[in-house]
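Here the complex is missing a single protein chain, while all its other protein chains stay put.
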């Protein structure tokens, strides 16, 4: 059994980690695919990090949290929304259900016959990619919102400087 | 440390498995990325199986062989050869070296500053994707050339029928 | 003789129908091509409906209005404006003139040597795709602005719910 | 009710016309969509004529044959075979079944849940696009194989000269 | 030795000309490549002029200014920022350094191992493409901001009318 959780992970934050932990604990027999959306995008305000960097952030955070049974997989965009769910099913390993709280993602997968479930949201008021990118941009504290391993990795690749260089969305 | 082995895996055959085993045994501290090349291609004579199906074949074969420390990742084609190595580096998790016996792949990565190593070839006279697809096409025995889990999986998805439907390359 | 009227028809509304009727009545010897622009777009706030759904709306509305002599044809976008008129001429059946009130469309076709004519606008203050999509979004009355057959069809495919799901432009 | 018959119609020949007539006679309540495949291709040996020219050939041949209830619609290629059936369903007006004798087309649509039926083939030994293009190329008699209106139209646009200019496939 | 200065040149204005003159005077042994960015774009508010028109503007302005040793070269966009510097290096003649004041351009080239230098900015408060396009749009005086040859050329191709037709960015 496999479940699929799609995000852009710009960056991979503590909310993502909590959802992964929640799903791995509740469904120990189900491996979790972490689909890295918009994988071809990078060095833009909305998508500062490459798929490669995002996969590395996730690997480091999962290792730090001792979470096994997860597999990251890049998902390039397809600019045809009506074909998107079929595209995802062709590109990632076979999966049994999708976890999402996004209504459009839900509709596109359901239209394609895929089971969709919601997940709890963890501290949604602060744990959102856009809010974290804004905090980085404005030099507010942001490392609290990501796993320590992600903060350390972003320090190493000068990720905050990149976000500031790219400017506001 | 991570090494990258790129193939199209149409299908994943015993030669691929032997290389993976060889690398995992010789370099136990190095995880192995299995890059699924031409990931967007499927249902053509040269690329009959989707990236999703190929990832599943590999997962089943690695589990059967008790090989851990491997991660599959789809790599879409980019039709600009001079940019291909940079494209791969952006899409897959960070890696330290590439394993290949293909001279063009070697040149493109070396031009990009990536370390490249050759691998032994295992029964190269029979273990090649093209030869196995031809055997399937001509209804010759072919299941000997793939791990049992791959033969079983291809039976389940009627893979041989698909290869025959698609016809010669 | 054929005339070409290009729109995105998101949705096909009563203003579109009135223009079609006007042209068919004034030029009974000229068939009317209804070019469905941005045909590859769907499930976005600006283009909620697929080309297939838009063609169906138009077919139902024309049948209801007893208008014959019209042919719908999808026109995919080409992201090179300077080539757009040549692209349209290659994709749709041969035509003798274009009907448009859009100055850029006019210029691109005239630059390409195509005759362009304006059409009357019918109740332009309310009969615009953007205004109708906004009315749907805000749950204001909108069915008055489209032919009954379109309102019925959108009810059947839950079109209003889709527009609300996709959110504001 | 609508049926869909997909072809490249390079050129529209008498075999195509016979199938259209057969389907219109046997299923008078079912309109027939003629999907012009590879619609973006032209001026190549395999696809000498534009979608616009092909739509015109078809319109002239259907008028000459007094066949009504048919609608031509261009279908651009999508280079992802696994998504092709979904792509067709998004682009052409809604249809209830596909008519094809091509096994791959059949499989791709059936995989997508669409009903598929075969059609009789009319004088298949001579009525094939490739054979007719070859006859044109070699200056053999070819006008017998297309409806008179198509022969007349190709004469008018100097179609045979174009095929010879483009050379062998 | 060659240097590369990249701009969109919408239009080529006096600030561009001053930088070119400055570089040609300071480095007489270094030819200057003028890379026309977003070369495939035209007839949009942000990119009103084709690459062909932009190359012509530049040629006329350089001739008028008696500046030799410059070569224009179109650079199409690539929608993958992480590959952009490699793409530029593949498309334009070999160069030794890039001149730019844009921090992202600087970072992308430096990441790719290319030497980058800043240039002085000449009357930056008025000499910016966006400001000049706005002045044209609002029918304010703008010809002062471009070399006389560019003003004359834009008059000839009715460039100001086009900018107004295309509307605000």
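When the chains are written out, they are named A, B, C, D and E in that same order, and each has its own residue count from 1.
In this section, a contact is a pair of C-beta atoms (placed from the backbone, for glycine too) under 8 Å apart; a residue touches a chain by one contact, two chains touch by 3 or more.
These figures come from a predicted structure and were not determined experimentally.
Q: With the full complex in mind, choose from C:2, C:27 or C:80 the residue touching the hidden chain.
A: C:80
Q: In the full complex, which of D:14, D:42 or D:72 touches the chain missing from this view?
A: Of the listed residues, the one touching the omitted chain is D:42.
Q: Determine which one of E:46, E:90, E:117 or E:158 touches the chain that has been left out.
A: Within the whole complex, the residue contacting the unshown chain is E:90.
Q: Provide the residue numbers of subunit C that touch the chain removed from this figure.
A: Residues of subunit C in contact with the hidden chain: 80, 82-83, 86-87, 90.
Q: Please give every residue of subunit D in contact with the chain that is not shown.
A: 40-44, 50, 162, 165-166
Q: May I ask you to list the residues on subunit B that touch the chain which is not drawn?
A: Given the touch definition above, subunit B has residues 79-82, 103-104, 107-108 touching the missing chain.
The rule we apply is simple: only the chains that are shown with their structure count from here on.
Q: Write down the chain pair with more C-beta contact pairs when A-C is set against A-B.
A: Answer to which pair has more contacts is A-B.
Q: Please work out the Cα centroid separation of subunit A and subunit D, and write it as a whole number of Å.
A: 45
Q: What are the residues of subunit D that contact at least two other chains?
A: Subunit D, residues with two or more chain partners: 80, 82, 90.
Q: Drawing the touching chains as a network, do you get a line, a ring, a star, a complete graph or other?
A: Looks like something else, not a line, ring, star or complete graph.
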